[in-house]
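Apart from one protein chain that is not included, each protein chain of the complex appears where it belongs.
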């Protein structure tokens, strides 16, 4: 195709740094040595990339749904930024999956042609946001957790994962900062905003424990994956700081049970997930032979 | 109680060795928010860029030519438009 790389072909100048985040349009791993390191199980690595990739893809989808609905135009830009960054992370990770499992399939196969039970994201990522307080509470929790994981992942035995994590750390720091500032403003702001923020964390918190439960794949990938249980203390510390500045208490609510022993990481999702995928996948599946 | 956020002016230094340059304005509730949004909006998150934000109301501005009567007096605000200032109600034709 004439314009294989949209930016190369279309941009007048190549110094346009603003396009540098999250929108690398071609196969994001082209040129990177994607050989699976020796001693690492490719299938496990692929599953792990799906877990981290699906978290980002699915949360990004929820942020995309905020488009044209943000409380102020500046936040419209900020939310889209976070959505773009996460989409960029998802693309890298899903592309990595296709190399690690030996199938050579591209990112779009994993995004558009898997069923609900094949998605590996944690359930909190797929949760709908009823209001802006739920949005910032969700983003604060998920990015704080993901940032802690990615910081450790920079030392992964898989150099590709390490590189993806390195890029992601800067982005996630920024996302966490945005969400934390808003949680403080809303918690401290007015009676209404305080009440809504308390309610938002009560909604979010039952899905927090799931973030720190290691999956068998993570256990097996010693040195490659990060054991999420390791980051709990750091997570608690950050959340305690933010919640205290926001005049909020850590919610005391029971964790949400799984289904038949499985949770998000096992492909056991909430009822909202099917609708999310119906939206995400509808056009791609209506034109299965098409190229875009 | 009002939810209107104050106007901030944004100044950006594109790289070391250059001065900060005025690039535009935005609305923000506080300085942190103004900085965050300025970075998103005017630098597209380029981290190598230095940003200043200042409430438009806090800027004192002089005219292009101090002696020229065609311009408002010095130490004026950034904008000339009357609604930008608090005008006593008994001043006619404002």
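Labels for the chains are A and B, by order of writing; each one numbers its residues from 1.
In this text, a residue touches a chain if its C-beta (ideal position, glycine included) is under 8 Å from a C-beta of that chain, and two chains touch if they have at least 3 such contacts.
Basically, contacts and distances are computed from a predicted model.
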Omitted chain, identified by the protein name its UniProt record gives, among "Spermidine/putrescine import ATP-binding protein PotA", "Probable septum site-determining protein MinC", "1,2-phenylacetyl-CoA epoxidase subunit A" or "NADH-quinone oxidoreductase subunit D": "1,2-phenylacetyl-CoA epoxidase subunit A"
Where the missing chain makes contact, among the chains that are shown: A, B
Chain B residues touching the omitted chain (full complex): 1-5, 7, 24-27, 29-30, 33, 41, 61, 63-64, 69-74, 76, 78-84
Interface with the undisplayed chain - residues on chain A: 1-3, 6, 9-12, 19, 22-26, 57, 61, 64-65, 67-74, 76-77, 80-81, 83-84, 87-88, 90-91, 94, 107-108, 111-112, 131-132, 184-186, 188-190, 192-193, 196, 279-280, 282-284, 287, 289-292
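As a convention for this text, only the chains that are shown with their structure count from here on.
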Chain centre separation (chain A, chain B; CA means) in Å: 37
Chain A - residues contacting chain B, complex: 17-18, 20-21, 72, 74, 77-78, 81, 170, 174, 177-178, 181, 185, 190
Residue numbers on chain B that touch chain A, as the complex places them: 1, 5, 26-30, 32-33, 36-37, 40-41, 43-47
